[in-house]
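Of the protein chains in this complex, all but one are displayed in their positions.
For reference, chains read A, B and C in written order, and residue numbers begin at 1 within each chain.
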Amino acid sequence: MTNVAIIGATGYGGVELIRLLQTHPSVRLSFLSSETYAGQRVCDVYPHLAASETVLQKLDPAAVAECDFALLAVPAGTSMDVVPQLLEAGTRVVDVSPDFRLRDASLYPRWYNLDHKCPELLEQAVFGVPELHREPIKSARLVAAPGCYTTGALLALAPLLADKLIDPSDIIVDGKSGLSGVGRTALQLPYHYPEANEDAAAYAVTGHRHAPEMLQELRLLTESKVGITFTPHLVPMTRGILLTMYVKPLADVGAGDLRAALQRRYADEPFVRVLPDDQWPHTKWAAGTNLCFLAAGADQASGRAVVVSAVDNLGKGMAGQMVQCLNLMLGVDETSALHAQAVHP
Amino acid sequence: MTNVAIIGATGYGGVELIRLLQTHPSVRLSFLSSETYAGQRVCDVYPHLAASETVLQKLDPAAVAECDFALLAVPAGTSMDVVPQLLEAGTRVVDVSPDFRLRDASLYPRWYNLDHKCPELLEQAVFGVPELHREPIKSARLVAAPGCYTTGALLALAPLLADKLIDPSDIIVDGKSGLSGVGRTALQLPYHYPEANEDAAAYAVTGHRHAPEMLQELRLLTESKVGITFTPHLVPMTRGILLTMYVKPLADVGAGDLRAALQRRYADEPFVRVLPDDQWPHTKWAAGTNLCFLAAGADQASGRAVVVSAVDNLGKGMAGQMVQCLNLMLGVDETSALHAQAVHP
Amino acid sequence: MTNVAIIGATGYGGVELIRLLQTHPSVRLSFLSSETYAGQRVCDVYPHLAASETVLQKLDPAAVAECDFALLAVPAGTSMDVVPQLLEAGTRVVDVSPDFRLRDASLYPRWYNLDHKCPELLEQAVFGVPELHREPIKSARLVAAPGCYTTGALLALAPLLADKLIDPSDIIVDGKSGLSGVGRTALQLPYHYPEANEDAAAYAVTGHRHAPEMLQELRLLTESKVGITFTPHLVPMTRGILLTMYVKPLADVGAGDLRAALQRRYADEPFVRVLPDDQWPHTKWAAGTNLCFLAAGADQASGRAVVVSAVDNLGKGMAGQMVQCLNLMLGVDETSALHAQAVHP
Partner (left out) sequence: MTNVAIIGATGYGGVELIRLLQTHPSVRLSFLSSETYAGQRVCDVYPHLAASETVLQKLDPAAVAECDFALLAVPAGTSMDVVPQLLEAGTRVVDVSPDFRLRDASLYPRWYNLDHKCPELLEQAVFGVPELHREPIKSARLVAAPGCYTTGALLALAPLLADKLIDPSDIIVDGKSGLSGVGRTALQLPYHYPEANEDAAAYAVTGHRHAPEMLQELRLLTESKVGITFTPHLVPMTRGILLTMYVKPLADVGAGDLRAALQRRYADEPFVRVLPDDQWPHTKWAAGTNLCFLAAGADQASGRAVVVSAVDNLGKGMAGQMVQCLNLMLGVDETSALHAQAVHP
């Protein structure tokens, strides 16, 4: 059994990690940290986890460093404080905070309003999308798992760029997210039930923090200039992210070519499902799972093609993907603890 | 008092017309038709309208023709059966079915799977967006009110095209609609509560019926080629349509120019509200009203600008706009019966 | 025009008062107070009220005292600070806080954790349910409008007790409320969208603050001992309260007798609708209105009868009823500004 720590165990990402890893055949949850609930048991905070009597602790890097792996689900700025010490101690890290996602340290002041404390580690961080970076993840010491929007966008767009089927300079990503994406501690007016229910709106239109990481990763796939316009929206549901992407197929490329490229690329992937012609993803299909559903079709008249992806923002968009990375790093079956199908309806 | 008939009075559009017109100072509801509930009173079908004891009747063109105005909220193919007779009798018509929206009769077989029965009337039908066609509506005998998506898109895009601020050939419209848009009689699996709740998905990706009318109207505003990619989505709420539009500003045009153009164009319009910089519309703000909220901003890096509109699909997107047209045709205050503000939250 | 002040104008009750009173033919909103948003305009806080440019002010009793009426929608403990001064200045008051609902000042420490500062005023406060206390309200200087649960329960139970049809000692009230009942400033975890959505739960099972006022008012209607068990629940919707009441009909009293008593009692009431046999209220029918829907039926086998009421917690359960009281105090048509029907669906 491998000893694993979860840092930020009582947030929505953390509790999802607990749910998944409790069923993992080769993982022992050895350390669960929570700044807010330290001293309480998991089941005191989450009565639905009645059997989880582990006592939550304040983040203690020395204690975490005794674990083989640390999974970090914390806000920006926390991971960079503890990861250097963990790596030094030999603890391998999967971090879903933004702290190690961006290779260019100079982007942190602009997007996260903080200076990076260990920019030298950015280079060794592996971007945590197994479908794109499987081999480096296996041997990584530090994996930076991407944001939820980023995952859904990359899985859809990467094969199309890699196969030179679409124009990299003019990509539009329209995202619709459920409210769990805002996190458990964001007790703010826009997420108050009476405000968020029966409402849809765009937010962060002039620049969402997931945009630079999308851009960074897509640039790795093409030598041409990449241009993305990304607009996220909140829609009144708890889980799920639907991304509708508008792309320009290059000359002689049809919708069928896009779909074929996706199918070819993901034929052997356990967590990506490419839909047949004229079937489009529903976020409900991915809820509670590590699955990503993809579809592509063309709008002949305008010359644009439409590509749609659906993931659970806390599943493949967060905790599920972290576990998938952990499995690769552990060298166990990549699908361990990730077999769940959506609870329907 | 003007005698007004509502055809299709028990659908969601019809019952909204009843709600609005019951408070109209110069309208008497003289004839309410319902094929399903003929013989019952309105209050038998809708207990919340306890005071509405009018008995619903089967559609009887002769009886309708005795009214001064007929408002039609019926499925495709019904209006073309009765409108000729009504016009001949001198009854003026506001029709929110698609039957008289498209000027080109040859589009009906393709989009609605039916041949038009009175194509000669298409030319005299006035497209029912008061902000774009106020004068012709005033004297029209036949107004074709647009679809809900179309209204939200036109109000946002028309000033930008008219002022030559954006490239007409590359417009993307991403729509998010509440479920009331599917109507009251569409008792189908995707709209069954357990299926639609906690789900978001695109539909009609390869071609929605509102696309040709959007195209037709936008073409009137520019001499250049118009290209639109329109993808509608259902999100789990009852009312509201949010449209996120991605446009290409022409050289030297900034986000401020787009916003200024909208503000200039709608400064005196009672039902269009253009938001200040970095405030974005919420569908909830428009719920139950005839309002349209607009905002525009630019994404500097990609060169794209984002324009967002929010309307109530049954308000400015349907019944509210029909009443606004009726007011113009009657020569009364354009805002009669349309003063309601959103019930919040 | 009568000058009216709204204290607590930016809470959900306050904004509903603004919405209603803006259409009132004999009211001028002269003073709007908000501790949080003082200095901003209403439309800055609530963009959907774009035309409301009144600047919000800190609560200034001297300024309020210049108004003819003050409507208070504030938390417990605030009204008792300002009402004495207002009454002294001749300003008549409708207060929807609990400060003047309970006649027994000794209940305040227990239920609201505060000592009453002006217990001498409790006696002159009139309980603000027009259907039960119309005449005293007309001439009242101080009206204490009841809580939302209380209104729905009293309207259902009062006629049955008054007519001696049910056993007063064994009444069960099971309440289901939408989330707007918690208020706009209660940004707490249970009301965070991801927590409240897709969930139903009881709360305050061992004692809700509306219980003592229900008890007080029902005791006025019978000489026998009154016993109520009241359990409120939150269900995932924004507006509406449904109360299911289980009562014991006295000997020889049938379900039809209960219904007949309700129908008789409310035949001339503009805002109470008693439903026919086997039709049961939906909260949606009352949304955004001042209506209360009532129904009664019997469960023969158990000997219990079931009585159900539906109100909008912010309508007849709060702001609507306050306006109804104001109308009575003003001597104008009791339905002024209260004609709205539910926006459906």
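Keep this in mind: contacts are C-beta pairs under 8 Å (C-beta built on N, C-alpha and C of every residue); 3 or more make two chains touch, one makes a residue touch a chain.
Just so it is clear, the model here is predicted, and its values are computed rather than measured.
Checked against the full complex, the candidates B:A62, B:L189, B:A251 or B:A267 give a single residue touching the omitted chain, namely B:L189.
The missing chain, though absent from the display, is touched by one residue of C:R219, C:R304 or C:H339; that residue is C:R304. Contact with the omitted chain, checked across A:H233, A:K284 or A:R304, is made by A:K284. Among C:K117, C:K164, C:R219 or C:H233, only C:H233 touches the chain left out of the display. On the side of chain C, touch with the chain left out of the figure occurs at residues 170, 172, 174, 176, 178, 194-195, 197-203, 205-207, 227-229, 231, 233, 235-240, 242, 244, 246, 278, 280-284, 287, 297-299, 301-304, 306, 308, 310, 345.
On the side of chain B, touch with the chain left out of the figure occurs at residues 12, 178-180, 182, 184, 186-189, 191-198, 236-238. Seen from chain A, the chain kept out of the figure touches residues 12, 15-16, 19, 22-23, 46-50, 180, 184, 197-198, 238-239, 273, 275, 279, 282, 284-289, 291, 293, 339-345.
Note that only the chains that are shown with their structure count from here on.
The leading chain pair by number of C-beta pairs in contact is A-B.
Between the CA-based centres of chain A and chain B the separation comes to 39 Å, rounded to the whole angstrom. Chain contacts: chain A has residues 178, 194-195, 197-198, 236-238 touching two or more partner chains.
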